[in-house]
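All protein chains of the complex are present and in place, except for one that has been dropped.
Up next, chain A:
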């Protein structure tokens, strides 16, 4: 564990007044506040550091202790004890301080409870308990993930298992999710800070269209080729829908580009069981390019008749 220079953290010198400390804290807090730096772990750590520095330097008692012992903070209690003995015996101050027998491992890190090990050692656990940390509870970091699915997959509800930060999350994706849609899974984000709630997990769906249909929300669109004779005389054709082929009556005199609606043959409506959008079919009338002699003769006759 290393000494933390709180003055340096707040970019101050030791003679800083309380007003200077407040001003410096505000300036840096505005820069590194976790709410202003979403998903930025460095800013979060920096904010914890300046918060701790402010906690110590804005409290005259803590600041005095910190200033008095500075880098010798590890031995603050021994200094205090020696002072007491000195006062009691009236003798000189001596003896020095060797190793206390305790071994400290370096840990400059701040845990979820905000205060560093240095702070804990110097000001004790109670300081943390009554610490007037200004930030209050912070919700943990929100996680974001992207899930790629095929359009043919999201026609039906899907069960998926995602691994987020080593944890498996079983997820049911309702039929009809849209491309770019984001769903929130409460409490599956990062851990809260200072007892705050866990963050949330946001999953954005990236849906690749692997079908011949065009999708707009719950409606589907497709194009169907129509023989010239069927377009003119009408008839029956088989058209492809998302869940199989259906027979469709074509009205006589159907024009190129005409559109028909197949009600309920579209895509499932998101989170509405057994409700579907519609399928819109646009007819593309096929003009024959290679006619047999007989067909050509018939067309000539049609032409003569004024068609």
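Here is the rule we use: a contact is a pair of C-beta atoms (placed from the backbone, for glycine too) under 8 Å apart; a residue touches a chain by one contact, two chains touch by 3 or more; residues count from 1.
Going forward, contacts and distances are computed from a predicted model.
When the unshown chain is looked up in UniProt, the name that turns up among "ABC transporter ATP-binding protein", "A alpha-helical domain with a conserved ER moti", "Aldehyde oxidase" or "Chaperone modulator CbpM" is "Chaperone modulator CbpM". Considering the whole complex, the residue from A:29, A:45 or A:185 that touches the absent chain is A:29.
Touching the omitted chain from chain A are residues 26, 29-30, 33, 35-36, 38-39, 134-139, 144, 146, 182, 197, 204, 206.
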